[in-house]
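The complex is shown incomplete by one protein chain, all other protein chains being positioned as in the whole.
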Amino acid sequence: MSDMWINMGPQHPMTHGLWNLRVHIDGEMILGVDPEMGYLHRGIEKISEDRHYNEVITLMDRTCYVAGMAWEHLYIQAAEKALGLEPPERAEWIRMMSEEFQRLASHIMWYAAFVQDLGLMSPFLYGMRDRDLILDLFQSYTGGRLTYEYMRVGGVRNDLPVGFNDRARKVLDWLEPRLVEYDRLCMGSDIFRRRCDDLGILKAADCVKHGVTGPMLRSAGSKRDIRKDRPYSRYAQVDFDVATAESADVTGRYLVRMEEMRQSIRILRQTLDWLDHHPGPVLADRLPRWLGAPYAPIGREAYLLKRNYPKGIGLSAIEEPHGEACAYVVNEGGEHPYRVKFRSPVFANLSAASQYLVGYHVADIPPIMGSVDVCVGEVDR
Amino acid sequence: MDADEVRAKLTGAGAPGILSVDPFPGVAARVRFSPDSAAPLFPIVRDALGFPHLSTVGGIDWVERYEVFYLLWSDTAKTYLLLSADLDAKAPHIETASSTWPSANWHEREAWELVGIGFDHHPDLRHLLMPDGYDFHPLQRAFKLHEPEELEVKVRHV
Partner (left out) sequence: MSAAQPTVPPATKPMAPAVGPGGQLPVLSPDVSFIEIEALRSQQFLPAAKEALSALVKEQAEGTLIRPLFNWAGRNSLFPLHWGLACCAIEFAAAFGARWDAERFGVVPRSSPRQCDLMIVNGTVTWKVAHKLVTLYEQMPEPKWVIAMGNCATGGGPFRTAYSVVPGVDKLVPVDVYIAGCPPRPEAMLDGILRLEELIRERGA
């Protein structure tokens, strides 16, 4: 038998985005893989250097378009540390709530796309239906469905509208039994189990070695979750469990994400209860005037800004729906960040592709890559 | 884990080329080291200090010098550690970390491509995000962005 290389991508139903998986095969057996990235490289880190601190938020929504709120939260934390600003308490809780709703929406989107790849059609329709309910909530307080531009350095743009908490609770009440339904559709399906069990195995030690984080790492039995290990925002004040599985395969990743959705609902209920009883400001007062996006300081103000404003480096890490995301923001004075560097979880998860693909068959690629939950926007940035 | 503990552990393990160990917001410490001693230092940081997970590798162009930083995570200490080294502005290069942390492979490819830092003995140093043959390093300060010019694209049929 002779071996050969085939391209899966850039336009391929498996890829969920624009990237190319070059597969080295011998018959049906995978001998090696070489992911080819960069088809969506938009230079976000470079454009950020030409933007005001608040204008970078626009780019963050588009960096990971299924988890915009999480990336806004990541950047905002780093930018606030670099600038030495503190948000009000209520803004922190609203950010945490937004991130958890985003995690729910992102996981449901993953569920819809992943199960459709396996040939089961109805989960896509169910998933998109329920995801739209969460996007409606986002729309009611940010105005956007995917790209929100909601968080600001020093808080969030506006408070939640009247009656939001009750509407949010209704959505959670609707979603909770739906998760059981999802589970029954998949775990009760013989086709699903046969296509997912014992596929794409990556043990915890290999995950750490190759930088793999998020549900892929937790499906191998590790309890690493930045929300628990290094609590940011107000995660230390809410009660939740870290979802883990032992099998380290595609089914394990599925189970971890399903359990994470349940835990997100738990966190959200506690957050909404807190927000009920603690009104207050959501944007810090006495922010520097030049933080307003369309305003560029000139003359003496620019001179003072360059000389007097404290410099600093902000570093933040959050548990994004896909894994560990880090931001490194360098403030060298002035209204633009000097350098912005992001660590994307999917970037690292994809770089280890040869570890969990080699040795399986070509027909196993869609379920395995589906379980990685690739979002090309944040890989290429 | 704080800066003093990191310093004590590094000295105890005989780590070479440590320039300073300072406290740094958000991480246990920032360790500045000389780039010549990178090859022996990396395994010591991984094994003696217990940082098996490399989060990211990034480069910064400070015009008069380059800086390369490594963000590491320890599962036992539950904290981050920042390694950083200053590189020569003319020909910035440092020993690869991918023999110690395999996850550094792609991060170093990205840093080479976008910032222009060379990684010696890297197994596979080629373009990752930009097309092959792209000769610029966009994240260098000298590279400026501008409005796109009016252009006419000619599609060649083959």
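Quick notes on this one:
Order of writing sets the chain letters: A and B. Residues in each chain are counted from 1.
Keep in mind that, in the parts below, contacts are C-beta pairs under 8 Å (C-beta built on N, C-alpha and C of every residue); 3 or more make two chains touch, one makes a residue touch a chain.
What you see is a predicted model; the values in this text were computed from it and never measured.
Within the whole complex, the absent chain has one touching residue among A:145, A:203, A:228 or A:262, and that is A:145.
When the omitted chain is restored, the residue from A:39, A:101 or A:338 that touches it is A:39. Even with one chain removed from view, subunit B keeps its contact list with that chain: residues 129-131, 136, 138, 143, 145-148, 151-153, 155, 157. Listed by residue number, the positions of subunit A touching the unshown chain are 10-13, 16-18, 38-44, 46-47, 50, 58-59, 61-62, 65-66, 109, 112-113, 124-129, 131-132, 145-147, 376-377.
Here is the rule we go by: only the chains that are shown with their structure count from here on.
Chain centres here are Cα averages; for subunit A and subunit B they lie 24 Å apart. For subunit B in complex with subunit A, the residues that touch the partner chain are 24-27, 52-56, 58, 60-61, 69, 71, 73, 75, 78-80, 82, 101-103, 105-107, 114, 127-131, 138-139, 143, 145.
By the touch criterion given at the top, residues 37-38, 41, 43, 45-47, 50, 81, 208-213, 222, 224, 229-230, 312-317, 324, 326, 328, 330, 338-339, 341, 343, 347-348, 351-352, 380 of subunit A touch subunit B in their complex.
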